[in-house]
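Encoded as structure tokens, the structure appears first; notes follow it.
All protein chains of the complex are present and in place, except for one that has been dropped.
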Amino acid sequence: MSYKKGVVKTTYIAIIIAIIVIAAIGGMAYMYMKPAPPAKESIKVGISLSLSGGFAAPGQRQLWGLTMWVEEVNERGGIYVAEYGKKLKVSLIYYDDRSDSATATRLYERLITEDKVDILLGPYGSGITLATAPIAEKYKVVMLSQMAAADTIPAKGYDYVFTLLAVASRFGLSRVELLDSLSPKPKTFALLTSNELYPLTVARATKTLWEKAGYTSVFYEEYPKGVTDFSAILLRAKAADPEVFYAVCYPADAFVIMRQMKDIKFAPKLIFLDDGPNDPKFVEVFGKEAEGVFTQMSWHWELPFPGVKEFVEKFKARYNELPRHWSAYPYAAGQFIEKAIEKAGSLDSAKLRAAFLELKDVPTIVGPVTFGDWTNPMGEKLKQINLGAINFGLQIQKGEMRVAIPRKYSSVDIIYPWPGWAS
Amino acid sequence: MLQVSEVDVSYGHFQVLSGVSLQVRDKELVTVIGSNGAGKTTLLSTIAGLLPPKRGEIRFMGKRIDGIPPYKVVEEGLVLVPEGRGNFSRLTVLENLELSAYTRRAKERKDETIEEVFNLFPILRERMHQKAGTLSGGEQQMLAIGRGLMARPKLLMLDEPSLGLAPKIVLQIFSILRRLKEEGITILLIEQNAHRALELADRAYLLETGRVAMQGRGEELLQDPRLRKLYLGI
Partner (left out) sequence: MIPSADTILQLIVQALLLGSIYVLMAVGLNVIYGVVKAINWAHGAFVMLGAYAAYWLYELYGISPYASAVFSAIALAAIGAFTHELLMKPFFGMRYFRAITLVVTYGLAILLINITRYMWTDVLRGVNLGVPPATIGAISISRPFLYGGLVAIALSILFYLMLKRTQIGRAARAVSESRKHAMLVGINPNVMSRFMVISGAAMAGVTGSLISTIFAVTPEMGSVLGIKAITIVILGGLGSYAGALIGGLMIGFAEASGTYFLGARYQPLLYFLTLLIVLSIKPTGIAGEE
């Protein structure tokens, strides 16, 4: 009995060992003889979009811009990838983050780990971008951010995150050009800004650059959220008697500021309101008085970059409105990705990243794109931002927003000084 | 006129009144006496509609009034001058009086009634534009009674009008009650000052821990030896 039992036991052990050995050999063989990657069918581009919630309106327009690029590139047969020796079509994988950072963070994890996308596009807004950029960095997947202007994101120094849109601190560059191109040159300026992070960055950068360029600040004020009445602030600004009045503000504030400037008869030679006059509603409401007021946009439909005209026409025909930067920048991001994949000849993240950094002056509808590092006027080091990105200075002329700055892209003369309030 | 039958009232699980029955006839002055906590205030509150009875019914001029809200009870002509007087301290004396002629019936005769109240309590006329909160205790009580009258009550219920007043003022209050009685106003009076109340009353009830322990004509109760010992301290 005991002998027989021993034989049975030995046999079992032998069988188990055999199974383990075979499994191990098979596994190793599989690993070593791993065939070429399964034929790649498409280039997967992943993005989380704010299709509902607070950012739904710009989020939807972001999708429109992207869709136009995807369709166009696929009509051309796709993008040539040397590694596969053929053109691959682009497939866009997107989800709705409901304008919520936490949701967007989960969605980027999913895009990377489950959908296995080849490249990521950034979401809408600095807030969500700031929350999701670390995901791209963690998995080392290239993320091209197109809708975030906060300096804080490139200031983090991520290797895999690229910022296409002009960061807030770069707005100052075109503000300096604006004052420099006036004649006679103004000497003094008043600057009023919301004290939220983004306007504050714009304002501080501009103030630094203006002062460096020799203009004197006679009034500087940061106003907190919740200010509804600007009359006391404006009274003080008026008392300082500046030649230039620049407010980095939200549209609703611009509306009140403009109205109350008139009420107290504050008439500087130049009025620049960051947000507000760039809404067609502003011109409608203020009519003639809006004439000559300056504002800004990240992009404009009359810019002389190649492809802009075609893009604008197609967009208008399709969506029945003028495209804004919400659509132009995602489209331009696509244009850049196309060039980067061709140059890398691969969908490997490290190779793509290298290609992003090597490419210079890639023509897009937002202008030539070159990624590089830059130190902003406040001395912060920003990594991998678009050195070609411009924040355009616009002037309202005959009821239309016209590109005024940079002068080289402008087709109009600047009206200066501002004609003043109609009596 | 007022018929309370077999009424039970409780605060939550704590029963305060058990099977209380009571009657007030036209032009009568009926008093309910009893020690502190016997349930007198609870009884008046229930009649006034501030508390719902658990059992039993209350009729006024033949109409059932238990379960209807206090402001409807007032409209029926049944008016309570509550314990603590219930004046509005932030309103002036005049405003208090004017406000108290709130029902349509009372409003129609407002000016006339105010004149009567001022004649009854000349001090109120002097204090007319003063905030009620600034009056003395006696004046407050006069205002409270005056307010009760402003409502042109068919039956006026008073909850311890002499409480906390100086003896001289108490005397004054009782003489006014007597005058009201003589003018033919029906009154249901609650008093701890049992002696004076019984003297004044046509009929009286003694309430002990939520039950009617004794009832009869005022003089009868005054003569009762047990009551004399316990409530009159004689």
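For reference, chains read A and B in written order, and residue numbers begin at 1 within each chain.
The definition used in the following text is that a contact is a pair of C-beta atoms (placed from the backbone, for glycine too) under 8 Å apart; a residue touches a chain by one contact, two chains touch by 3 or more.
Values in this document were obtained by computation on a predicted structure and should not be read as measured data.
Colleague: So which of A:Ile19, A:Ala57 or A:Ala102 would be touching the chain we can't see?
Modeller: Answering carefully, the residue with contact to the hidden chain is A:Ala57.
Colleague: Consider the whole complex, including the chain that is not shown, and state which of A:Ile19, A:Ala82, A:Ala102 or A:Ala232 touches that chain.
Modeller: In the full complex, the listed residue that touches the missing chain is A:Ala232.
Colleague: What chain B residues would touch the chain not displayed?
Modeller: Counting over the whole complex, chain B touches the hidden chain at residues 48-50, 69-71, 74-75, 79-80, 82, 86-91, 95, 98-100, 102-103, 106, 147, 151.
Colleague: Need a quick check: the contact residues on chain A for the chain that isn't drawn.
Modeller: 54, 57, 195, 221-229, 231-233, 235-236, 239-240, 251-256, 259-260, 262-265, 276, 279, 281-282, 285-287, 423
Criterion: only the chains that are shown with their structure count from here on.
Colleague: How far is the middle of chain A from the middle of chain B, if each middle is the mean of its Cα atoms, in Å?
Modeller: 79
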